[in-house]
Every structure is written in structure tokens, then in C-alpha cells.
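Have a look at this one.
Removed: one protein chain of the complex. Kept in place: all other protein chains.
First chain written, first letter: the chains are A, B, C, D and E, and each begins at residue 1.
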Amino acid sequence: MKIAVVNPNSCAPMTEKIRAAAEGAAFPGTQILASNPADSPASIEGHFDEAQSVPGLLREITAAEKQGAEGYVVACFDDPGIGACREIVSGPVVGICEAAMRFAAVVAPSFSVVTTLPRSVPIVEELARRYGCEHCCKKVRAADIPVLELEEKESGAREKIQAEIARAFAEDGCESVILGCAGMADLAREFTNEFRAPVLDGVVCAVKLCEALIGAKITTSKINSYARPRKK
Amino acid sequence: MKIAVVNPNSCAPMTEKIRAAAEGAAFPGTQILASNPADSPASIEGHFDEAQSVPGLLREITAAEKQGAEGYVVACFDDPGIGACREIVSGPVVGICEAAMRFAAVVAPSFSVVTTLPRSVPIVEELARRYGCEHCCKKVRAADIPVLELEEKESGAREKIQAEIARAFAEDGCESVILGCAGMADLAREFTNEFRAPVLDGVVCAVKLCEALIGAKITTSKINSYARPRKK
Amino acid sequence: MKIAVVNPNSCAPMTEKIRAAAEGAAFPGTQILASNPADSPASIEGHFDEAQSVPGLLREITAAEKQGAEGYVVACFDDPGIGACREIVSGPVVGICEAAMRFAAVVAPSFSVVTTLPRSVPIVEELARRYGCEHCCKKVRAADIPVLELEEKESGAREKIQAEIARAFAEDGCESVILGCAGMADLAREFTNEFRAPVLDGVVCAVKLCEALIGAKITTSKINSYARPRKK
Amino acid sequence: MKIAVVNPNSCAPMTEKIRAAAEGAAFPGTQILASNPADSPASIEGHFDEAQSVPGLLREITAAEKQGAEGYVVACFDDPGIGACREIVSGPVVGICEAAMRFAAVVAPSFSVVTTLPRSVPIVEELARRYGCEHCCKKVRAADIPVLELEEKESGAREKIQAEIARAFAEDGCESVILGCAGMADLAREFTNEFRAPVLDGVVCAVKLCEALIGAKITTSKINSYARPRKK
Amino acid sequence: MKIAVVNPNSCAPMTEKIRAAAEGAAFPGTQILASNPADSPASIEGHFDEAQSVPGLLREITAAEKQGAEGYVVACFDDPGIGACREIVSGPVVGICEAAMRFAAVVAPSFSVVTTLPRSVPIVEELARRYGCEHCCKKVRAADIPVLELEEKESGAREKIQAEIARAFAEDGCESVILGCAGMADLAREFTNEFRAPVLDGVVCAVKLCEALIGAKITTSKINSYARPRKK
Partner (left out) sequence: MKIAVVNPNSCAPMTEKIRAAAEGAAFPGTQILASNPADSPASIEGHFDEAQSVPGLLREITAAEKQGAEGYVVACFDDPGIGACREIVSGPVVGICEAAMRFAAVVAPSFSVVTTLPRSVPIVEELARRYGCEHCCKKVRAADIPVLELEEKESGAREKIQAEIARAFAEDGCESVILGCAGMADLAREFTNEFRAPVLDGVVCAVKLCEALIGAKITTSKINSYARPRKK
């Protein structure tokens, strides 16, 4: 099966990191189509960047359906444009925040989120509430890292995230941690081992959820909310 | 004071209707700058249309600030792009759904919403929940009218809306009704008189809320969530 | 237009401070009728004081309607007697807690409240929940000041409030602050400037909300809950 | 033990009915002090009546403590003035709505309420939410009976209530019913038998809850919210 | 009246402590039938222990009905098997967590819980949510004591609980405390005196609630959820 993984920002190295995480987690029969729009913001840090990235994201989603994609992952933790994507294709569309929160709820009674910048904290808090997770989301924390520093080896980003995860487990009463940025997709495995507790990355969760839905032949309901856009 | 009222769709007659409603409700000292993007969908009927309208909306908001606007109304009941708008200007930004729900809560213990198409019902239900109104929003109803029929005199739209309001008061236990589309802005006053109960239109509510915030010198917090977009 | 602003306690200097804040925020065409009952408690610090103040408040509201008031502000942060007031007059009735919370939600994703005494904290927490703000109200804090110390220049009240606001911004993750007592109405402007973030006072918010509702010709629904009291 | 049962309205025959229900349910060692203020509204039908009844209610509560009451029941289903009562005495204070909802939750997964007038429906809905029962309160129904008709044998009130209970069990999916007015205290037993399911009256529930708290030596917390009123 | 108090674990000394607390709180006419299964876990510390204890609990409940019990208390703070118990007998069945939370809500605006082990914290948090107490439950705390240490005089358990209660009152903003284990039933009275605020034990609350329901002739609804088990 083919799954499109679209990074809504235009940072190609991040897209490659996301592709690697997706391919590393996919079943043998799954082909990952990783892409990003050419003209969206270099990173998504807030509502404005989100909004600017959506038209490009929608074009990538449409293109992926033509390439035979049966499912779609939107690889930005703000879950931008998910509803719009669900309207324009038939296969299931999964956001990485939603996927991570739904998976965490199955393996632990609670989680905290470690994201990049403080300005993203209220966005993630609102997503947790939208997904019915306000009772199991103990805290949304920011490691205070601009998104693109995740791509720089010398930035100290890994250490800051590590320290914030440690604080989450020590102070929040959470029993799992979700990494709140697609750019952290390479870190989940090692932090899981280090903290001996689930540290989840949304890209992997979303790819696996997508495979599961496709495998179960469950597609998006077209009754009303996610029906194809109306002609004008 | 100058208030920008942006209709995110590209239907100019609707913009004129919105302008008339806004001017009819504004205080004498208020100047309404009504506009719409040239390149957005002709009507906003679902998530995809919403997403497509936002870049144009953001350009109109930016342009309005340069023209001296001190406050901004986004005149689509889905409240698209509100967070993004709040980032890019200093003055308060008000969505018409949010304004109508907050005003209704002051004059009645509950409301129902009468919107256009069934596909918009889940969108409005989610907004009600986001704004903390799930307990006072009795029901979201669709009159089953495409948005642009509101612009056609012979479409029967007015009668369908009237019938749906009647059902809301008769069946829902609501004590006020909110009209769930900017294109209904001309109908609120007469329905209020006819039903002898508050029938609110979001455009008027949002303009008045905007005037109130500007008058009180309350501007958007720039601490985190609505800080100016980061340079890349 | 005439707006009645009733201070439910009998502290005349506080009424004058409230009048000044109201007049300072009102549009030129608005006339403020500020008053307080002669026989209510000197300050409202808890449920009992609230209950004792309501009969006098209701008399003031009734008297104001006879003087031509078109809207009404109840200037105590516990929002006492609001439902009863809504029954006995036609114009909209606005509580200062409700007004402040609804305005804060438009300019920031979250707020904390700084009130006077610890005994008021659970009262305000319950109001936040009643108004659907439990998700955006980060914390209710008490500066530990008896209400009447707000009227004494040497009491150190201003400094205590300032320190509590600083703690709110530093510790709560809130992006705005609401002052939780009508007696703090003179402080909002300067604290807004000092903290470079919205610090809202309910009196100003309620007067502006009242002007907005009157201007929009939105009056209280008389269908059921706020219908005129039944004759016995 | 002595338990004061205060009917906040001034309808003495209703007080006698309440006294009979309370005495019929009390343990042998319990003495019921039933009373009502002389100067409150004849019936409580809405927020205004509530507010007018509270000062008299508070005087009765204070008088009862001097007579040796160890616990207090406020016998109006709107639970008026409960917080104020809790401040001015040491023994536990129980509202009949709160008591009935807490008891119903123990013997059934859900309940509906049958109250008197439609104007009371939103008041009871808000109480259900305040008490954390929004998920188990299936519906609040009005039998459309003015309160004082409950005192008139020929009014047909009993039949209307009976019909509304039948509708509740048939349509709401509720598994118990709460009678939403102290004036219905004489009907619970026979309706329980007739419908072979719990039909609860708040007066009986509150008296039993009061006995339970007194017997367990659990008194009102005086830490903050319910501390004695402050001297001015 | 006869009330069965079943300790679901097999620790007989704890059963005796529970019996003493129950008898100490019961009205003179109440006879306590205290028992425990012989074959259940020695203590209930988590979901597995809970599940293992339920079949024995159900046998004890059935046996108690044959002995004439009219009401039933399940004396483990996780409230295991309550729904199943409600199906198999006619009299009311009360869990000690549910009883304590419902009583605390009447005498204080909020509570914290002090339980034994950290692994029980999420279980109690979920119960608080199930009972509609998420808004009044300030925090669930663990004193970090294995359940059976409560039976050992030299274990230091009493001091740890005392310290945790002190922290709850100092840090949580709670106005009462609930002891979160049946094995703490002997401590509530003295801690109430020491902290001069309600410290509630669930065993006493449940016995009193059971007496109240029996006295009010309120039995479990057999309409659907708690109907007798179906024959296969």
C-alpha cells in the first residue's frame, strides 16, 4: 500500500528525516511517498505559519492521490488543514498529534507533551481538548527550541528535549511522553529506551494508524462534514 | 475608529450586505472598511473552502491595518484563520461565530444555531465546544440552503430559515437563536421582532464587540500564542 | 444611552471609583448612572455578603429602569443576583466577571484571575466553570487583601496585586490577567502598560459590553428563564 | 438530633407538607424543626423569587442554630442561598436538589427531573452541571404547573406530574426520576411504587443526608469558602 | 437494619478495623455484617488485584442478602465490582470512594485525596471523573505506603499520611481531604480534629449513606443497567 506523508513546511531535510522515520516504522508492503510543498514557510511556528502552509499541503495531498496513495499523514504536530484534506481525498487522513494522543491513551493512563516553542503550547492544549484528551494530557511543555534548530547538530536541542522529558516524568505524574514536533521523529526510540517508558513520536504513530485504517478498509465518511468540496 | 470587516469569500454582493449590516449597527464614530479577497472561493461551505480562503483573508487584514484599522471582524461563521489574523495585527480580531455565542450567553441561558448546509453543522458544533458553549448550545440546525442562495431573492431561503428558527424555539428548549452565516446578516432584526426573542447575527455582534474592545483599549496579547510570526 | 452601574455593596467611595472607570471607558453618548444600595454590606466577601446585597441591588436596578436606563452593570466580581436582575428589567444585564472573562477569551488563549481574599477563590472558580471558561482560566489567585483596603492608599494593596499579577504571568502560563474585584477598576490601565499584556477590569468590560448590546438592540430573552417574575 | 428544615417561601401549608415528609423519613431520634420566613414570596418560581427569599431563609437558619439544630435542609429545589447558609452555621447545610441528585446517582446510572414550570428548567440544568451531574441527568422536564397548584387538590397537578414521569421513563433513557419541587414531597413514595423504579423527592433525601453527616460528625469546612462572614 | 460491609481483600485484621469504624458510626438500630472473601488478594493495589477480588466480593454480597442485609458497602477505595453488586441484590450498594466524594462535596467546595501507592492515583483520578467530581477534586496524592503497612504499628504509615494531608491543605487549595483507603478508617476522626477541617473516611461515609438510602426506602433501579443478571 502507498501512504503519502506530507511535511507541510518547506524544509527538505526535515522531510527526509520524516521519511526515514516513516519508512523505519512501516510494514514491508508499505511504500512511503514523502513530500513537502515548495512554497510554504520553512517551519511552522504558530497559527500564521500553519495557515500559510495549508494551500501547499492540499496540493501535495491531491498529487499523492493521483500517485496512488491510499492514506495520508500530515506531518506537523499542529495538525493543520486536516479537515480540508479529509474532504478532497477518499483515503483516511491522519494528523500526527491526533495519532500520538490516541496511541498514548492505549498504553498509559496519561501523557505530557514536549514541544518546541512556548507559542505552540496553547495550540497543542486546544488540540488535546478537541481530541477529548484534556483529562489524560497532564501538561504541554516547551523545550524552547525554534523548529529549525532540530536540524542543527550543534544546537543543543536534543539535550533540551531530554531535560524537559525528565522534568515531565518527575513533576507531571504522566506515565508517557509525546514529542510535539515532526522534527523530533528520530528521537523517540532512544528516549523510550533511556526513560524506560513510552516516548511517542507522532510521525510513526500516524503512519501505523494509516496502515491500520487502510488494512481495515476504513475510509473517510463522506456523509456531510468530509464530503467532497461543493462546486461553486 | 476604523474597523475592518473582511468577508473571506469572494462574493462581492455578500460583502455589501455585510457592510450594510455593520454600518447599520456601528456607533456614529465608527468607520467600516468592508472588503473581500478577489481570489478566494465564492462561498465557504466546509473545511476546504475555509482553508482556501485564509491566505486572501490574511492579506486583507494586513492591508486594513495599513489603512488604519484598529480592530478586525472575520465575517464567516466558521471563524476561519482567526488565530493567524491575531498574530499579524495589533488590534483585536473577532470572529462572528465567537461574537454571537458570547453575546447570546448574556441575554439567554441557551441558544440554537441555524446555519446553511448540513456539512457545516459539525464545524459549528466544534466551535461551540471550543468556545466553552457546549452546555448552552442546544442544537445546531441546517436550513439546507447553499450559501449563495442567500443572495437570490427567489430562492426561498428566507422562508426555510424562518421555518428552522420556528422549529428551534418549539423543539430545542433554546431561548435565543443565532443565525449561522454572514449571509444572513440582514435577517436578524426582523426575525427578532417576529419571534419576540433574540435572533442574533454574528456580523453585528462582532462589530459591536470590536468597538467595545477598541473603546476599552484592550488589544491582543502578544505574549506567546498570538505573538507576531517568527522570521525564518 | 443610559447605563446603570450598580455597586451592590454600600461603600460609596468604591461606587465613585467605579463611576470614574465606567465614565472613562464609555463612548461620548453614554450616560453612566452609578449607584449603590444604602443598606447592603460595606463590602462583599463571600456568599453571605452576596446574598445580603441582592435585595438592595434589585431595588437599584428597578429604580434605574425608571430613570431610563437601557442596560445594567452589576459591579461586583461575584456576579450576584444577575439572573434576578435579568427578570425584572428589559435591557441587558451584565456581570463584571462574565464580561471580563468573555473579553479576555477574545484577546488571549487563557487568563488568570487576581482577586482579593482566598475565600473568594472558589466562588470565582465556579463562575469560570459556569461561563464555560474552565479550560482557559489557568488559575484564580488571591492577593490576600480585604476589599476595603483597596480604598486605603497606605494599605499596600496595589503592591500586593502587582506582585500577584507578576506571579500569574511567570507561573501560570496565562496570557492575560483579570482583576477580580470592582474595587480594582482604577488599576487595569497602568498594569496593562507595566506588564505589556492585557490586564482586564470587569467594570470597563461590562460597560462596553452593555453599550454593545444596547447598540445592537439585543435585549434579554423573556421566553422562560428571564421572564418577568410571576404574580402570586 | 435536631434538623432544621426551612422552606424558603412563605406558603405555610407547603411547609406542613414538607414537615410531614421529613418526619416520615427521619430516624426515631431525629427531631424536625420545620419553618418558613413570614415575608418571602408565596412560591419560588425563578431567580427573582429565589433572591427575595434568601434573607428570610438566612434568618430562619440562624434562629434554628439557636434552637439547637445540628444540621439544616433548604427545602426549595433551586437550592437558593446554600453557600450563604453554610457560612453562618457550623452544622452541615443540604439543598434538596443536591441531595436528590447525589442519591439518585447511587441507585441508577441516570435520572430525569420533573419540575413545575418551564422557567425553572434552565435553573435545574445549571444546578445539574454545578453538581457534576451533566452526564447522568438525561433531561429536565416541566409539568407546567405553577407551584401553588401543588397545594390545590382539584388542580390536576398530580396527573400532570404522573404523565411527565411516564414520558421521562419512556423517552429519555433515564433509570430514575427526581421530583423537582419541595411541594411534590408527598408524591415520591406512591410514584416509586407505581413506576417500579426510584422516584426521588429531595426533601426526604436531604433530611437523610443531613442525618448521615451529623451521625458521621462531618461538619462544614471553615477554611475559606464557608468561613463565618467577615466583620466589616 | 442490617448493612453488609464487605472488605474485598482477604486481610482479616483490616476487616476488623473496618467493622469497628462502621459500628462506631452506625445508628443504634443498625447491625453491621462485616466480612471478607477468604480467597481474594491480601491487599488491593491496582487493577489486577481489583479484578481478582471481585468474584469473592460478589459471593459475600449474595451471602449477606441471604442473612437479611438491606444495604451493602464495598469497602475498598477503588470501588471494585460496584455495578455487578448492584445487579445481584435489591438493596442499595455503596462504594466508599463514591460515598466520600459525594459527602465531601456537601461540606466543602473542593477536596484532595490521600491514598496509599502512586499506582492507585490514576485509578482514583478516573473515579473522580466518573462521579462528576473532576472540578472539585484538586489533587490525588499518594503517601507511598503499601496497603498492609497500614496494619503495622511501627511502619510509620500514620506519620506519612499526616504529612501528606498537611501538604494537601498547604498546596492544593483544597478545603477538605478524603482518605483514599479503607485501611485508614481509624484515622479520620483524629485528623479532622488535628487539621480543624473535614478529613473524611469512605467507610463511615458509605455506611451512613447506606443507612440513609435504606431509611428513605430508596433501592436500586432495576430498569436496565442494574437489572438482575440474565439467565443464559
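Quick notes on this one:
Convention: a residue touches a chain if its C-beta (ideal position, glycine included) is under 8 Å from a C-beta of that chain, and two chains touch if they have at least 3 such contacts.
These numbers were taken from a predicted model, which means no experiment stands behind them.
Within the full complex, the chain left out of the display is in contact with A, B, D, E. Across E:52, E:90 or E:162, the single residue that touches the chain missing here is E:52. From the options E:81, E:95, E:198 or E:215, the residue with contact to the unseen chain in the full assembly is E:81.
Across the interface with the omitted chain, chain A contributes residues 25-29, 86, 92-94, 98, 102-103, 105-109, 131-136, 169, 175-176, 189, 192, 196-198, 200, 204-205, 208-209, 211-213, 215-226. Even with one chain removed from view, chain D keeps its contact list with that chain: residues 109-110, 135, 173, 175. Seen from chain E, the chain kept out of the figure touches residues 41-43, 45-52, 54-55, 58, 81, 83-84, 86-88, 117-119, 121-123, 126, 129-130, 146, 148, 224-227, 229-230, 232.
The working rule: only the chains that are shown with their structure count from here on.
Common neighbours of chain A and chain C, by the contact definition above: B, E. Computed centre separation for the pair chain B/chain E is 51 angstrom, with centres defined by C-alpha atoms. Chain D has its Cα centroid 42 Å from the Cα centroid of chain B.
Residue positions 86, 109, 135, 175, 224-226 of chain B each touch two or more of the other chains. Judged by the touch criterion defined above, the protein chains form a pattern that is neither an open path, a ring nor a star, and not fully connected either. Taken pair by pair, the chains that touch are A-B, A-C, A-E, B-C, B-D, C-D, C-E, D-E.
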